[in-house]
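Showing just some of the chains, left in place.
Note that the chains take the letters A and B in the order they are written out, and that residue 1 is the start of every chain.
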Amino acid sequence: MLLHLSTWAEIEQFLKRSRTIVIPIGSNEQHGPTGLLGTDWLCPEIIAREAEREKTADILVGPTFNIGMAQHHLGFPGTISLRPSTFIAAIGDWTRSLVGHGFEKILFLNGHGGNIASIEAAFSEIYAEASFAGRRAGFALKLCNWWDLEGVGELAREQFPTGHGSHATPSEIAITQWAFPAAIKLADYAPKIAPSGPIREAHDFRARFPDGRIGSDPGLATPEKGEALVRLAARSLAQELDSFGRELIPA
Amino acid sequence: MLLHLSTWAEIEQFLKRSRTIVIPIGSNEQHGPTGLLGTDWLCPEIIAREAEREKTADILVGPTFNIGMAQHHLGFPGTISLRPSTFIAAIGDWTRSLVGHGFEKILFLNGHGGNIASIEAAFSEIYAEASFAGRRAGFALKLCNWWDLEGVGELAREQFPTGHGSHATPSEIAITQWAFPAAIKLADYAPKIAPSGPIREAHDFRARFPDGRIGSDPGLATPEKGEALVRLAARSLAQELDSFGRELIPA
């Protein structure tokens, strides 16, 4: 089920058979000369909705959390970022809303490496409410990057033995090419494989990575490779949700 | 253009010919027995993307701000809400990101009445930075509810002379029916027209409005009426953006 296309009564029914939900979460930020600004929230949305569409499992997909922590990309037009403190507050409110309805397992399917620290900090901020109060929380939060889903990293390394890099990667661009073929963009990449380096603030970032890529050659992406990644990731996500849903929370 | 399907370089180009952007903003909340949980963010997204699709104007549509201020709906499963303070912080970060790129006119196309106060408070919070610092802000923010777009309220009143109400209205449900025909839901509404009353916190709300509707008969909605509303709203939005874009900001 897609939560946003369901009624409240349908969710009430769903909660009688499952307490698990997946929230696609990403970022809206520059992805090099040809990557879409939405890449990082589109990828987990595409994968989660594909997992739901295949109907091999009874999966509930929440709305997409589309703006993440991308302060370092603000030097490139179109990037929209939350500060970590805002991001943490917002993840908290999403979580408290869902927990209030009875959800006990919330899996955030993440599409942006830059989100990881702030999402984990958000989890700790939420858990701390129970920890400081000396009471049991009764729910579990999980962060799962789509590229860490079972088998997905291996496939990407097989598809792109060189030039994968860490930002504006051919794997993420392939996924959006498959999902949005009309929005495929082309460019001459110079250098073919982008430089690497530390990630700090936006000015520093743009000086180091003038076209926005880090260590990647997005020219290797094809819609077909994207399709293979999505299908594998969707299956692995279904398994991940199943095992997360079965996990016991200590009484 | 849809920002999320564009590259940063395309936005850089866009900024040379326009400084205006529209952000669909709504809420993910119960909409009665048959309304979709996503109704309030889907409606402005549908209208803004339709306005862009028609290509009668050079419009840039940003990502959809899909979770708003819906604390009063938290008594119904599936509702996700930000507290006003979180909502204000997040609108601030979206705005500062866009203003940093050179946008000077940001129109929030809103789909949720419960958002209005917090969006306006957010605007004041952002403007206050310049006002307290004694400097010119150099940008303008505008809140526009889709039902207040030129002619739209009149059309809705004509389509639904009775039973329109103020929550889970036939007009908003008609719009989602047109956009998502596969997700049309049916129910027997009892009473046919829902009660009205004050809006306070979630427990109070559910006690007053047991099935979630306020003053409305969603059974009056049809996809055809939805289509008419979307087409009119899209045209009016294009005009609104044009006139907002032309407006001078005092030096």
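What we mean here is this: a residue touches a chain if its C-beta (ideal position, glycine included) is under 8 Å from a C-beta of that chain, and two chains touch if they have at least 3 such contacts.
This is a predicted model, so every value here is computed, not measured.
Sequence-identical chains in the complete complex of this entry number 6, based on the file rather than the 2 shown.
The criterion applied here is as follows: only the chains that are shown with their structure count from here on.
Taking each chain's centre as the average of its CA atoms, chain A and chain B sit 25 Å apart.
Residues 3-12, 15, 28, 30-38, 41-42, 62-67, 74, 76-83, 85-86, 89-90, 92-94, 97-98, 100-102, 180, 183, 185, 212 of chain B touch chain A in their complex.
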